[in-house]
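The other protein chains are all here in position, but one chain of the complex has been omitted.
Showing subunit A:
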């Protein structure tokens, strides 16, 4: 019943295939605008338009479209040639800029951690109240932290970590780290207390290869002194390294040593760049 017709005569220009080539030639402001014209050579359609730009100058706009031919059923092919009506009655063929836009690329995010969400739902009110209080406390603590930044010492860091881990665990329920500071609550943009980590002895390693793993970094930096923490930036989906990492040493001297010896060191066919980590944005920005 549905026969397949060769719909070569009804060529469909797809806006997505517009070749990004806009050329503007300015003219002096004299006389009327020349009429727009279009030319089809092979599978490239060229549309030339003239218009006035914001500065009242005449502008020639050249747009090139690639024409694709698709085979469809007769009824669909016939409908493609229908005259436009209603508010679109004066539109030329092809998508109009006013009504059709190509939006930014979006990816489907594949979700696997369903359990985490369930946990979030089942959270009891006392716990969330406690979290709010904790968040409030952290917020003001960080304020103080910026004022007395110089006095911040290493003892500061484990202390904050302790409060976050032990406190919400009090009702006897495990709370994953990502949610400890109440990621699901309204004030999620508040500083989470990470800013208070002592960054005095932190170095930043860049130009790492994609295959780098945390264990590799551990091995590389262990000789310089005890390491507090290694953070390797990874892609959410592929779990591959993004090419940079932060290493927290316990001692600033060790970190300095590491910078001196590893900077410029060839690793995995790339030359590493090691420098002091810039302190992350001050905790009290909000």
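To be clear about the criterion, a contact is a pair of C-beta atoms (placed from the backbone, for glycine too) under 8 Å apart; a residue touches a chain by one contact, two chains touch by 3 or more; residues count from 1.
The rule we apply is simple: contacts and distances are computed from a predicted model.
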Query raised in the report: According to its UniProt entry, is the unseen chain "Vacuolar fusion protein MON1 homolog", "Eukaryotic translation initiation factor 3 subunit I", "Squalene synthase" or "Metaxin"?
Result: "Eukaryotic translation initiation factor 3 subunit I"
Report summary line: Only one of A:100, A:207 or A:240 touches the unshown chain, namely A:100
Report summary line: On subunit A, the omitted chain is touched by residues 12-16, 70, 72-73, 75-76, 79-80, 82-89, 91, 93-96, 98-112, 114, 117, 120-121, 184, 186, 188-189
